[in-house]
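In what follows, a structure is listed as structure tokens, so that the remarks can point back to it.
With one protein chain held back, the other chains of the complex are shown just where they sit.
The first chain written gets the first letter, and so on, giving A, B and C; residue counts start at 1 in each chain.
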Amino acid sequence: MQLPGPTNIPDAVLRAIAEPTIDHRGEQFASILRSVLRDLRPLFGTVLPVAVFPGSGTGGWEAALVNTLSPGDRVLLLETGFFAAGWAEHARRLGLEVEVVETGWRGPADPGALRAALVADTGAEIKAVLVVHNETSTGTTSDIGALRAAIDEVGHEALLLVDAVSSLGSMPVRHDEWRADVTITASQKGLMLPPGLALLAVSDRARAAGESACLPRAYWDWVPMLDAAETGSTPYTPATNLIVGLRTALDRLAGEGLPAVFARHRRLADAVRAAAMHWELELVCADPAAMSDSVTAFLLPPDVPDPGVRRALLERFGVTFGGGLGRLAGRCLRVGHLGDIDEMMIVGALTALELGLPEFMPIRPGGVDAAIAALGGAKCC
Amino acid sequence: MQLPGPTNIPDAVLRAIAEPTIDHRGEQFASILRSVLRDLRPLFGTVLPVAVFPGSGTGGWEAALVNTLSPGDRVLLLETGFFAAGWAEHARRLGLEVEVVETGWRGPADPGALRAALVADTGAEIKAVLVVHNETSTGTTSDIGALRAAIDEVGHEALLLVDAVSSLGSMPVRHDEWRADVTITASQKGLMLPPGLALLAVSDRARAAGESACLPRAYWDWVPMLDAAETGSTPYTPATNLIVGLRTALDRLAGEGLPAVFARHRRLADAVRAAAMHWELELVCADPAAMSDSVTAFLLPPDVPDPGVRRALLERFGVTFGGGLGRLAGRCLRVGHLGDIDEMMIVGALTALELGLPEFMPIRPGGVDAAIAALGGAKCC
Amino acid sequence: MQLPGPTNIPDAVLRAIAEPTIDHRGEQFASILRSVLRDLRPLFGTVLPVAVFPGSGTGGWEAALVNTLSPGDRVLLLETGFFAAGWAEHARRLGLEVEVVETGWRGPADPGALRAALVADTGAEIKAVLVVHNETSTGTTSDIGALRAAIDEVGHEALLLVDAVSSLGSMPVRHDEWRADVTITASQKGLMLPPGLALLAVSDRARAAGESACLPRAYWDWVPMLDAAETGSTPYTPATNLIVGLRTALDRLAGEGLPAVFARHRRLADAVRAAAMHWELELVCADPAAMSDSVTAFLLPPDVPDPGVRRALLERFGVTFGGGLGRLAGRCLRVGHLGDIDEMMIVGALTALELGLPEFMPIRPGGVDAAIAALGGAKCC
Partner (left out) sequence: MQLPGPTNIPDAVLRAIAEPTIDHRGEQFASILRSVLRDLRPLFGTVLPVAVFPGSGTGGWEAALVNTLSPGDRVLLLETGFFAAGWAEHARRLGLEVEVVETGWRGPADPGALRAALVADTGAEIKAVLVVHNETSTGTTSDIGALRAAIDEVGHEALLLVDAVSSLGSMPVRHDEWRADVTITASQKGLMLPPGLALLAVSDRARAAGESACLPRAYWDWVPMLDAAETGSTPYTPATNLIVGLRTALDRLAGEGLPAVFARHRRLADAVRAAAMHWELELVCADPAAMSDSVTAFLLPPDVPDPGVRRALLERFGVTFGGGLGRLAGRCLRVGHLGDIDEMMIVGALTALELGLPEFMPIRPGGVDAAIAALGGAKCC
């Protein structure tokens, strides 16, 4: 599987998940939960408590909104792709008014456009800015620091809500440094688990906003979930086995060391990009500075039938690639390079493309070779 | 572990959960999801679609409420114990007005009290009746058919929402026959999985109510989840590995046959009750006709220190029993006898009690023997 | 499964066995192998090296013989049951002359008979005495210390070869104290692993005997296997995954502590015997002092059809009991109580008997109760 997520799960993590379920009210689980909530913080780049809900990343979106906003509140969404658009729709369905800053789906969120939108908001009606750190549908990373600077520059009070679902654990997330108010992730990407957990870091300002926010909330109320860092217990039954698996996944990340984890993702992404460039395939992300280290999306030629390409790759090589989503449906091929993955696996995936794509489109042979060169080998001779 | 849940998980189910995560957008997963959504129906006693959300049973409560009700709506809650009280609180936090029918925590919901409350509701303000089928905190099963009859008798239009978290899969649930509007369960009890799924059956009347209900809903919107029976896909990432595990769990239940599954739970419950009677221990449930087939709660003598008892049983025998919850905290001991459990396991658990309780309270020896007699053996001589 | 072996295997051990196979020539495996070979020694009661072969316990018999004896050598076999008789036959097939001391199959090996046989061996032709420490087919433990004393008393030079397959890990084995020359065991009993390893402790005298012994030997040559304690490598591919599982199993035994492990086996055996006495079932082992702590064999009435009894117990309760072997075929029922087993499991197994046997034979009800009393509970009232 070479999806942008769910990612490959290490055997040790799968084994941990398959251990008999333990009592979620017992001391053993409390101790694991506390340790997990502590060790997640460096991944978020925060020293503050983190909340973990049973649910998907979409639940993380919902938790971020219902804990900080009131019905009818206006939010500003920087639309960088399918998932950003989905979050906008999610907010609308919760009764929020959503103003969308269109950035196209081929580049990162634009700090200038954000600044302009905030400047135009003379009535300070925008209560929150919503942005996807790493847009999985396009393979584009937005510069959250630059967006934060844009907000600061105009002195706007809006909260900054960040979807880091496909970046956290694979590239640096700096919740505190960015002064993000909520940073959201999910279990099935850089955390190398099956889907089933929504995780959030929350600023003090966001917690304070929650006190007056009045969207109905019960399941997604983060107060008791954030308290779990102390209490070791959750307000309702947690996804016990995933929490136990998360303990193992965090141990692996710590064993490798976060800087090494991030460097590995950068190196693998560079190799994929080198192959793409060699093959003369255009990426969805047109901005070289914003190309993602966790997922790469290739544009397919207009006449190439997808899902035919992906089906052929699956049948011939047993590899599942991601397809286009939303307005990119049928128009691109996405390669995940995040989680438990190494040089050899990424070269293997590129090999499937080099062997399989020519049936559908001309590519310049040698992309794998270019990837290997990018990985730093073949220096001699 | 002899908890009322999470229950013991069959090895085959744990192994299924630990299979590498598959693509939730691929045909293999779609096929599994459709089959699971089909085969869950007999467990709910419905021919209608069932929805499965990533989340806990508490999420099931929320889904039932936000899909059918509007802010400020009045609901009637039959308070039979800790979990019923929790659902009332959950409803309040979502902005509903909750009228509680106190039934004490030692018996089932009272159809007469329900009738009286509905009769008193001359303005037809009560939009829904909330009841817990099997109250896990007290070991009491309410007669949903009789409650339905009480509603019918007075011709009230309220929806009937049923929490079947600790009954479904262990005793008959008859969603269609009861004309329940929503029936809720979770993965970690009779379905023999780890926690992480909320599952609901929904009547046509409930779906129709959803069209005008205006509590904000997005994550818990059941429309696309119910459509998954057809589409094989979910609106956001599902808890893939649990769904795959559910496939195996449903196969096991089908292999044994639901009537045999229910008969087994009845037989084991009878054995536990026989032991309790022999030991001269009082049950929390004072109504013999309402004693639960999936969990039994024993009252502890006033002077017996819990969690001391449970801690001693855990240390000496490695068995985790449930403790009292809410107003029963420290006052009872709960034994689960649901899920993947047989005669020998239940006798083993009773043995731990027979060996361990005397340190704390007098019991009449021979309870295990009484349980064995109840199990139908020792007929000869 | 309530067999005398293979025993129940702890989940953690099964998981260890299922880890991907590692390179048996690499440093990681060498380190595990050395540690396993070190930590096995206390179980054998030896400070000397231990050898571990890929193979079954029968391979252990062969290794003991081919490493110490020459074609035509005479050995003395104390026949206490089916497995002792099997070893005699094995020795004959290797070309040894076997003198059998019949002790009947209802008691332990008799030191007096051994002494008499050795006294009669005026030509010192007997090169080795073969004895089964714990005869799995009859549930009888022989007193190896007393047998050693008998040999010493007459000053005979024969080697003492001990089969400890179903005792090691469940009851004390004292290779050095007994001055045993070879002590043999296998993986699937007290070591709580699947079958596939033969393990031996070897005295210096046995090693010396090996230098002149001339039975052909290659696979079973213990010299390089005993050297593995130092080298961390074996002369041919080892059963890698079982060795890795053995590491986990040894950790569990060490965690509980050998004295506690042995006390647990004694306690569970006492409970089984108490049930048998109460049921008025006769044991195969007629000598109360020699009843085994790891397996108990009940005689069936002459008119009771086995395997009918065992088949009924399997179908009704899913429990597999052992049947009679050799001349006891169809005449007894064997209950294993060794390995990863606790009070509740043994009471569960006895419950299956109390519920299932009356269909076939009269038993006095209350055996489980007697077992529980023996386990030390129900002291009050």
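Please note the rule applied: a residue touches a chain if its C-beta (ideal position, glycine included) is under 8 Å from a C-beta of that chain, and two chains touch if they have at least 3 such contacts.
Everything numeric in this text was worked out from a predicted model, so none of it was measured.
Screening C:T240, C:S292 or C:T351 against the full complex identifies C:T240 as the residue touching the chain left out.
Residues of chain C that touch the chain left out of view are 1, 3, 6, 8-9, 14-15, 17-26, 53-59, 61-62, 66, 71, 90, 93-95, 186, 188, 194-196, 215-221, 235-242, 314, 320, 323. In the full complex, the hidden chain is touched by chain A at residues 317-319, 342-345, 347-349, 351-352, 354-356, 358, 362-366, 368-369, 372-373, 375-381.
Panel shows chain B; residues 11, 15, 18-20 of it touch the chain omitted from the view.
Convention: only the chains that are shown with their structure count from here on.
Central chain assignment: B. Criterion: smallest distance from chain C-alpha mean to the mean of all protein C-alpha atoms. The centroid of the Cα atoms in chain A and the matching centroid in chain C are 56 Å apart. If you average the Cα atoms of chain A and of chain B, the two centres end up 35 Å apart.
Between chain B and chain C, the centres computed from C-alpha atoms are 46 Å apart.
Those residues of chain A in touch with two or more other chains are numbered 15, 18-20.
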